[in-house]
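Before I ask anything, let me first share the structure, which is written out below as structure tokens.
A single protein chain has been removed from this complex, and every other one stays in its place.
The block that comes next holds subunit A.
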Amino acid sequence: MSAEHVEPAASHRLEAQGLVLAYGDRPVVDDLSVAIPDGRITVVVGANGCGKSTLLRGMARLVTPVRGAVLLDGKSVHRTPSKEVARVLGLLPQAPVAPEGITVTDLVGRGRYPHQGWFRHWTAADDEAVARALEATGTTELADRRIEDMSGGQRQRVWIAMALAQETDVLLLDEPTTYLDLAHQIEVLDLLTDLNRQRGTTIVVVMHDLNLACRYADHVIAMTDGAVTAQGAPRAVVTPELVQRVFGIASVVVDDPLSGTPTVVPVGRHHCAASA
């Protein structure tokens, strides 16, 4: 995949320092430090329950750290006014639920919240931002449709449009492809790549499909038990040893015939004669 990155309009540094996140007494992310590369696509992978979603939620200040900090341009996101952070850093949570009867334009428009004040309500700039977000996600023609009448893929594009209308330079997405079929997964990941290349948006995605992660990521962060096991370019990081350590399964790593990125072929107890 040839690099044709545009320098981001404004570069923002997002990093975690000695971050400890817990639900109750149980630490889910334990003393984790990581820096997200600017203007790149970072994919966080790991087994179920390894803390990858929690890390993302912590970075988007949905979970308050027990210790450590999440820094955006050197300032703790938990100590910065919420709207100020929301103008730079956006998060699309896992499986959000839209209110009954809401139209696409209405939902996407609500992403403009951090740009509005108590008395300064809707402006032409908001209209334009919503129009751009709809166009970017190919949902312009759905503008007056209701969310509940749409397919899963269309819905996910509308939610991404809402996050885009927020116009942040850093966008975090928690499993945006999980409930989608293959074609829609590719569609969403292509859309995120467009966004990254044309606008320089820093993107962090949590996802399960290791092969798509390798294809679309500039940077992979692999997590085990709330800590970073390895990170770097997919080609440098994703090896059978790493897959064994992170997912606890033997595998063969081959090249993706289209992108040349690593493709993990897992070894099971059946149908795997060639691997022996």
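Points worth noting:
The rule we apply is simple: a contact is a pair of C-beta atoms (placed from the backbone, for glycine too) under 8 Å apart; a residue touches a chain by one contact, two chains touch by 3 or more; residues count from 1.
Quick note on the criterion: contacts and distances are computed from a predicted model.
Only one of "NADH-quinone oxidoreductase subunit J", "ABC-type transporter, integral membrane subunit", "Succinate dehydrogenase cytochrome b556 subunit" or "Iron complex transport system permease protein" fits the UniProt record of the hidden chain, and that name is "Iron complex transport system permease protein".
From the options A:191, A:206 or A:242, the residue with contact to the chain not on display is A:191.
Of the listed residues A:106, A:225 or A:256, the one in contact with the hidden chain in the full complex is A:106.
Touching the chain that is not shown, out of A:21, A:55, A:71 or A:86: A:86 (per the contact rule at the top). By the touch rule set out above, subunit A reaches the unshown chain at residues 6, 9, 57, 60-62, 82-87, 90-93, 96-103, 105-107, 109-111, 113-114, 116, 118, 121-122, 124, 127-128, 130-132, 134-138, 140, 143-144, 162-163, 166, 187, 190-191, 194-195, 198-199.
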